[in-house]
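Shown here: the complex without one of its protein chains, the others still in place.
Note that the chains are named A and B in the order they appear, and that numbering of residues resets to 1 at the start of each chain.
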Amino acid sequence: MNIDLKTIKHISKLSRISVDEKKAEKLAGDLNSIFKFIEKLNELKTDKVEPLTSVAETTLRLRSDEVKSENIRDQIIKNSPEENEDFFVVPKVVE
Amino acid sequence: MSDITSQSLSSLINNIKNKKLSSEEATKAFIDRSNKSKELNTYVTEDFSNAILKAKKFDEKPNFDLKLPGIPMAVKDLFCTKDIKTTAGSKILENFIPTYESTVTQNIWNEGAILLGKLNCDEFAMGSSNETSFFGNVQNPIDKGLVPGGSSGGSSAAVSGQLTPITIGTDTGGSIRQPASFTGTVGLKPTYGSCSRYGIVAFASSLDQAGPMAQNVQDCALLQEVISSYDTKDSTSIDFNRNEYSKELTKEIKGKKIGIPKEYRVDGMPKEIEDLWQKGIEYAKDCGAEIIDISLPHTSYALPTYYIVAPAEASSNLARYDGVKYGFRAKGENLIDMYEKTRSEGFGAEVQRRIMIGTYVLSSGYYDAYYLKAQKVRKLIKNDFDEAYKKVDAILTPSTPSSAFKIGEKKDDPVSMYLNDIFTVPVNLAGLPAISIPAGHDEKGYPLGLQIIGKAFKEQEVLNIAYAMEDKIGFQNKITDWWIK
Partner (left out) sequence: MSKENSEYLIERYNNVYEVVIGLEVHAQVTSESKLFSASSTKFGAEPNTQVSLVDAAFPGMLPVINEFCVKQAIKTGIGLRAQINKRSVFDRKNYFYADLPQGYQISQFKHPIVGEGEVVLDMPNGQKKVGIERLHLEQDAGKSVHDMDPQNTLVDLNRSGVALMEIVSKPDLRSPDEVSAYIKKLRSIMRYLGTCDGNMQEGSLRADVNVSVRLKDSKELGTRCEIKNVNSIKFMQMAIDYEANRQVDLIEEGKSIDQETRLFDTKKNETRSMRSKEDAHDYRYFPDPDLLPLELTDEFIENLKSDIPELPDDKKKRFIDEFKVSPYEATILVSDIDTAKYFEEVVSKMGKNKDIKLAVNWITGELFAILNNKNLEISKSPISAKNLAKLVNLIKNGTISGKIAKTIFELMIDGDKDPQIIVDEKGLKQESDPKALEALIDKIIDDNREKAIEYKNGKEKLFGFFVGQAMKASGGKANPQLINEILKKKL
């Protein structure tokens, strides 16, 4: 499995992290050595094995339909970088 | 009282309860030592003046029924602490102040403890040496220039260096046990679901667990008692009968069957580690335990599995750090530009690397080959333990493949860094409890740890075996206070 620059650029777009040429090259190098190490899993035959999703030995707890949250707009927005009392503000989305 | 900071937690509690020591005195002593120890760089945020106020308040109206009465304690900066900056060792949360408290730390404050400050860690808990923190490296009190392990490096160094009598860390692939081993301290990773993950900055949801880090097993047991609870705010929290770990602590482990997994004898394992393991086996026998050879056939696949599952979950858990609601935000021309700049400037290199790995293994065309495959191998690894536990009660292995290495030594080689977790990672994949206790020194005089892995929900057994062996081992941590001028 060879991870090339094109792949790095694609993944960085998906993960919303910008990369320049130099960074992309370093990442490709790092990821390739990491994946070589990960490839070891191919030694195992797992067709008949059920994937494990959780090691939590319990069932999903169902919560009752009660409103327990009050208006905490001040708390929520106060940490937000741009000042606006009512909304979160972000640069325009290019539609 | 002299030598407050070199006392164990249990001793401090006794002295406070017997009024031989006030909370204020204890708190000031640890603050004083912490102030002298800035070179270790264990703290990201100090809350010293508030701590003294709280200590005074406790002394005015002490409640000695509490389990941690007036005890000062610093905690890993991965736990959200109300109104106190919580950074996860990252620039992207550099100035983040939560308005809420994690369940685990709330449990601690409810038992009377007092926050000293937040301890340094690898960024978003990703690392094995505390070298990825935005706030700089942490020094191991054992020797200058040595890593304290990671990701709970600040925590392990603070306990080892006695800047805090005890602390909590988090463990996703070994981040409590490995630093405990590197610093000559005790660290417990509880069964998955034992401690609530609510309010802990998430790294890999199916692997993360908070746990106590202490100077001895008894202290560790007491803190575990405090932090472990069923929490309905965490859907993976488990409602089981939790022991009173410190009260039920016993050295009586006669007849316990302890398994020695042959696959942990890895190629190129340093002789010192092998010797330590053999010594451990002898100690266990001395305690009356029966030693049984077992096999955990898929052990060598654990690390690759971990390095698919953990980054995958992390890539998704860290998607919320986008500059919109909180945290660092870079200027962008439009939304996507803002996202990209924020995350590439806000996250460090290791975090970015893992996010990329995680995104890739979940991506279209690769999901089956990587993520799905890893979850299947994880099942095999868990099955290995289930099978083994039909024959034994616990498993004994080394904690780490070496003692603490030098700062900068492994920084440029991610794979070599990842290999630090080779003995600890299978435990997280299987969701089991495990403890690291210091068991010896290598030729450089640096501490080495032994790991005891238990059955799910059997923390008591793990602690008991550790308690018994600790007694036999008689380990003395060699702290020279080199950083205090």
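Worth a mention:
Everything that follows uses one rule, which is that a contact is a pair of C-beta atoms (placed from the backbone, for glycine too) under 8 Å apart; a residue touches a chain by one contact, two chains touch by 3 or more.
In this text the structure is predicted, and so the values were computed from the model without any measurement.
Contact with the chain that does not appear here is found for just one residue of B:L362, B:I381 or B:M469, B:L362. In the complete complex, the residue from B:C80, B:C121, B:L249 or B:V351 that touches the missing chain is B:C80. Considering the whole complex, the residue from B:S8, B:S205 or B:N383 that touches the absent chain is B:S205.
Touch with the chain omitted from the figure is made, among B:Y43, B:F134, B:F182 or B:Y339, by B:Y339.
In the full complex, chain B touches the hidden chain at residues 80, 86, 88, 93, 96, 98-100, 102, 197-202, 204-206, 232-236, 312-313, 315-316, 318-320, 322, 324-326, 335-336, 339, 359, 362-364, 367, 371.
What chain A contributes to its contact with the hidden chain is residues 10, 13-14, 16, 53-54, 56, 58-69, 71-73, 75-77, 82, 84, 86-95.
Basically, only the chains that are shown with their structure count from here on.
A separation of 23 Å divides the Cα centre of chain A from that of chain B.
Across the complex, chain A is touched by residues 96-97, 99, 192-193, 206, 232, 235-236, 238-239, 298, 300-301, 303-305, 307-308, 315, 319, 322-329, 332-341, 343-344, 347, 352-353, 355-357, 359-360, 363, 370, 372-380, 382, 414-415, 418, 429-431, 456 of chain B. Those residues of chain A lying in contact with chain B across their complex are 3, 7-8, 11-12, 14-19, 27, 30-31, 33-35, 37-41, 43-44, 46, 49-58, 60-61, 63, 72, 75-76, 78-82, 88, 90-94.
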